[in-house]
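What you see is the complex with one protein chain gone and the rest in place.
Chain IDs A, B and C follow the sequence of writing; residue 1 opens each chain.
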Amino acid sequence: MATHDEIEIEVLRYHPETDSEPSYRTYRVPFAHETSVLQGLQYIKDRLDGSLTFRWSCRMAICGSCGMMINGVPNLTCSAFLREYHPGKLRIEPLAHLPIERDLAVDQTDFLEKLASIQPYIIPAESKAVDEGPFTQTPAQRERFYQYSECINCLLCYAACPQYGLDSGFLGPAALALLHRYNSDSRDVGKADRMPIVNAQEGVWACTLVGYCSEVCPKGVDPASAVNRNKVISTLDYFFRFMAPRGASE
Amino acid sequence: MQIVQTDVVIVGGGGAGLRAAIAVAEADPDLNVSLISKVVPMRSHTVAAEGGSAGVVQTEDSLDSHFYDTVAGGDWLCEQPVVDYFVANCTREMVQLEHWGCPWSRKDDGDINVRNFGGMSTARTWFAADKSGFHILHTLFQTSLKYASVHRFDEFFCLDLIVVDGRCQGIVAIEVATGEFFRFEARAVIFATGGAGRVYPCNTNAGISTGDGMGIAFRHGVALRDMEFVQYHPTALPGSGLLMTEGCRGEGGYLVNKDGYRYLQDYGLGPVDPSPRPKAMELGPRDKVSQAFWHEDRQGRTLETPLGTAVHLDLRHLGRAKLLERLPMICEMAETFLGIDPAEAPIPVRPAVHYTMGGIWTDGDTATNLPGLFAAGECSSVGIHGANRLGSNSLAEIVVFGKVAGEQAARAARAAPAIDARATTHEAEASMQSALALLGQDGDQRLADLRDTMQTAMENGVGIYRSAEGMQTACQTLEKVRNDYSRVRLDDKSRAFNTEWLTVIELGFTLDVARAMAYSALQRTESRGAHQRLDGYEKRDDEHFLKHSLAYAVADAPPRIDYEGVVITKLPPAERVYGGMARQEGH
Amino acid sequence: MPKRSNEPVFWALFGAGGVVAAFVLPALIVVTGLAAPLGLPSPGVLSYERVSAFAASLPGAAFLFVVISLSLWHGFHRIYHSLHELGVHRGLSVVRVLCYGTALAGTALTAYLLVTAI
Partner (left out) sequence: MAVRRPYVRPMAGWWRRNPFYIFYMLREATSVFVALYALQLLYGLYTLAVGEAAFDAWLVSLRHPLFLVFHGVALAAALLHAFTWFNVAPKAMPVLYLGSHRVADRTLVWAQYLIFAVISVAILGVVLGG
């Protein structure tokens, strides 16, 4: 690593075995033009303090492991660079609104349970044997759900959502975006099964369209649009549910 | 120690592990499946695969053609009956993924679209833009949530197998969040633990690709096959090793040296065509394209970059619209990591370690030679990749053989004898004690230093081109690192979420994998596929080495290297020919 | 099955009010709050006769009803949620009754005044 400069990184530390609450610790880290924030943390762990705990894996912004708060903003540390913060310093904290497991690692179980609850899989109209070949799906049909399928489950949007922070019962941006992804897929007919989740207070109705979720999404998914389009869908369903003929789709 | 009684344990939550879990659940919903992964499944390295997955689908294509390309691509070190099964089942599995929701890219009429890939005679690579692995993994993960019999143990680190009476009867794992030990008693175990790219310093792999399953199996006397064949992907970013998919070249990208010259024409891959010709130029197999870089580099025709020499991957002529449709993530990565717009400027690339062709020996049904243990995916060597894997065969492999592993393990679990709880407890206690000893040990060695020394030794000695002298040096260094490993000292002696501790355990596995690679390489005195020598063994030697290597662990000594024959049924060994003279099967 | 929320009723009123407030209020505030009191461009913009005639006309009454009532629903819905965000917790609380009660009472009063004016 061609080292050009040093930067100060302040890290929130919390150890469940010994600490009653988190506290900050500061490290000085050398960096080059291409050094990512993640590599800065790896430097600390390799050379300064092996006990610093954080998750990482792919280093290319697709596995969704390394989301953290960098100077108060949710971000993937593998694709943020130390040079962007120099000559200032960095304050790195675990993703906001999620319980801290240890240091920079948060507890993800709540999201995983919510993801499972939305039935995130194709519910087909009728079972089709593999031998019958693939479903036909035009590029236009695919485009109707595709952006929502690009969610990497990094939880940055949960760290961005104050409503989730205030009430973790809220299903949250990513789970609702994925719910919308399946409801919008031409191969799926599971919408009726998923609408009760949407219609609940903990579904779309806990959202006040802060909009920060879409702002911080590293993959250009727009969870806010998924949630708020479903408010319209849920509202229409609320008023017109008794008028629609019950049958095929129920 | 906590105890979990289950029927089938699957270690690894990537594509192969998830496909296996679904297969068990579909084969027999009464079987309890424990899916153990050191990360939450969608973080697994399958997520990073970009280009796509092979499956014959076009009318002018044929299974024979896919078979031929795979066997020739593997320099004939492939188990031909297994390849036969593989090519016959790829498309089926791609369709299955489609039914489960995988957003494959489509043609205008709504049919599946396919792209060209290196070493393939025709376009047969199914793709979801350039996030194929990501979409496959998330499709499998989300689909797996349907099955009530699949119980996930996310962020559980597999420490060891439990082997009693010559039979695999479970595993020992550490719950990462607490550091608590868990004993999983199972009638069948599937390893789907992925590759070992982290043996090398510059690789395309995720941090978790540390060869854990290979290392664990190896220590229990299971053979590691063909470990000397390590694939360098020709187009990775200098320094970081981040992958620029072969799909870039499948879509028509050029590789040029510092003079702007498409140098691959000088390495038997010509003629130069303006648009992609299968199996020629940039669509050559990865081993040959990476080797061509090495020669260009030696002759001073590469570019100097701050992070090492490179050539240019030039996509400009494809146009912005096509780049954004077919290669959006490449555009995004080039922008993020290099500040380059591929529609405006070429991308500097160089080879980086990408894939372990070898792995845990299995038969064509994914059974290892340890009863009760199965293996699938990159950690395994089921026999389809030979000496060089073709791009897009590995995503197909994880689903084709993940399914086989699930079905076979389900069958084995139903037939298995009762578990001897007393003996498994004893075995598990021993594993736990050795892990705790690592945590407590005092010493003067720093983890990162040991890792760096190992990786550098492998890159220098067991790289794209190899010599006896270099490999011997690497072996010596590895033995020294192994020795120093017992004096590693941890900063963190606590139990909860102690990633330093787990990384040390991983390094132990990685180190064993590195040794299997280096010693296997040293003893193969020929050049074949990804194993190329410079010291008088530049030619393929079918007479002596049309054989798989088998590395076995030996207590306190280097691995023992054995050999076994290659099963050849319909395609006898011949010269590998690419470029204008290449055989285009099925055309 | 999760319990269905009645929020669509309030959200629909909030949304309709948001549209009205966005498109109409700026100009209306200029007229009633700034131009008329300042006598711009001339005194008498909001003369009793003029406003009475407007309020007594069907379109005028409808306009005033829509603007006043929906703005109330919009405003108090948001105020209610903001109070929650500032730590006042939701539920059938006093706050809720106060917020939506004001909007409802305002709507009723507006309707009454307009009906009697016509």
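We take it that a residue touches a chain if its C-beta (ideal position, glycine included) is under 8 Å from a C-beta of that chain, and two chains touch if they have at least 3 such contacts.
The structure presented is a predicted model; accordingly, all values stated were derived computationally and were not measured.
**Q** When the whole complex is taken into account, which chains on show are touched by the absent chain?
**A** Contacts of the omitted chain with visible chains: A, B, C.
**Q** So which of A:Ala116, A:Val130 or A:Val210 would be touching the chain we can't see?
**A** A:Val210
**Q** Which one touches the absent chain: B:Ala496, B:Leu522, B:Ala553 or B:Val566?
**A** Reading the full complex, the residue touching the unseen chain is B:Ala496.
**Q** Touching residues of chain B against the unshown chain: what are they?
**A** 177-180, 494-496
**Q** Across the whole complex, list the residues on chain C that are touched by the chain not included here.
**A** 15, 17-19, 21-38, 40-41, 45-46, 48, 51-52, 55, 64, 67-69, 71-72, 74-79, 81-82, 85-87, 102, 106, 109-110, 113-114, 116-117
**Q** May I ask you to list the residues on chain A that touch the chain which is not drawn?
**A** Within chain A, the residues that touch the unshown chain are 14, 16-17, 19, 21-22, 72-73, 96-97, 99-101, 107, 140, 143-144, 162, 165-166, 208-212, 214-215, 222, 224-225, 228-229, 231-232.
As a working rule, only the chains that are shown with their structure count from here on.
**Q** So which has more C-beta pairs touching, A-C or A-B?
**A** Comparing A-B with A-C, the pair joined by more C-beta contacts is A-B.
**Q** With chain centres defined as C-alpha means, what is the inter-centre distance between chain B and chain C in Å?
**A** From the centre of chain B to the centre of chain C is 64 Å.
**Q** I'd like to verify one number: the distance from the centre of chain A to the centre of chain B, where each centre is the average of its C-alpha atoms, in whole angstrom.
**A** That pair's centroid distance is 27 Å.
**Q** Roughly how far is chain A from chain C, centre to centre by C-alpha average, rounded to an integer in Å?
**A** 37
**Q** Can you list the chain A residues touching chain C in their complex?
**A** Residue list for chain A touching chain C: 162-163, 166, 196-197, 199-203, 205, 208, 231, 234-235, 238-239.
**Q** Chain A touches which residues of chain B in the complex?
**A** Of all residues in chain B, those touching chain A are 39-40, 42-45, 47-48, 92, 94-96, 98-101, 103-112, 131, 134-135, 138, 142-143, 145-146, 154, 177, 206-208, 239-240, 242-243, 306-307, 329, 332-333, 336-337, 446-448, 490-492, 494-500.
**Q** What residues of chain A sit close enough to touch chain B in their complex?
**A** Residue positions touching the partner: 2, 15-18, 32-34, 45-47, 49-51, 53-65, 79, 101-103, 105, 107-108, 112, 115-116, 119-122, 124, 128, 130-131, 133-139, 141-142, 145-146, 149-150, 152-153, 178, 182, 185, 187-188.
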